[in-house]
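Pasting in a structure now, in structure tokens, and then I'll have a few things to ask.
Rather than the whole complex, this shows some of its chains in their spots.
Chains: A and B, in written order; residue numbering restarts at 1 for each.
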Amino acid sequence: MSASHGYIDNKDDYLKRLRRIEGQIRGLQRMVEQEQYCIDILTQVSAATKALHSVALGLLDKHMAHCLVQAAAAGGEEADRKVREASDAIARLLRS
Amino acid sequence: MSASHGYIDNKDDYLKRLRRIEGQIRGLQRMVEQEQYCIDILTQVSAATKALHSVALGLLDKHMAHCLVQAAAAGGEEADRKVREASDAIARLLRS
């Protein structure tokens, strides 16, 4: 049931942040189009990556606070599966 | 002179990759809109971050191969400044 997703309460906030990141990516395209200086483009790439990581950390926090805690309260294999899923997601983030 | 920017030869390739990343970010917005599962959204965030890092590494490589090598060949303070700039950009990337 989607209502259990932790981030839903902040849906508008996440959408706003993702739209801002979309704007940053379009800004990067303009910079490349206009043949701007590589280092300036890299600065913008770092800013967009940082913003994406911040979104990820927010989602992960909400995920643990809701989905994981609910599964843990219910107990059993579902909790194990949720922990494994979260661990894998964190590992992917760290390697991205 | 913009013609010295290392990535210009691959401008279309970079634009294509950045448009694909823009598509990934819009995909993330749809996922949030449709209240999809947090872990699936995180997987997409990792994919977009990875793609951005790959663009950054490409730009950095071209930057060193052109701007940095040219400045080094010319010698003097400009080379030092370029190295410092590149180091700072790498540090920002690593921390992003």
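Following the convention adopted for this analysis, contacts are C-beta pairs under 8 Å (C-beta built on N, C-alpha and C of every residue); 3 or more make two chains touch, one makes a residue touch a chain.
Quick caveat, the model's predicted, so the values are computed rather than measured.
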Subunit number of the complete homomer, 2 shown here: 4
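FYI, only the chains that are shown with their structure count from here on.
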Whole-Å gap separating chain A and chain B, where each centre is the average of the chain's CA atoms: 18
Touching residues (chain side chain A, partner chain B) in the complex: 2, 5-8, 11, 14-15, 18-19, 21-22, 25-26, 28-29, 32-33, 35-39, 41-43, 45-50, 52-53, 55-56, 59-60, 62-63, 67, 85-86, 89, 92-93, 95-96
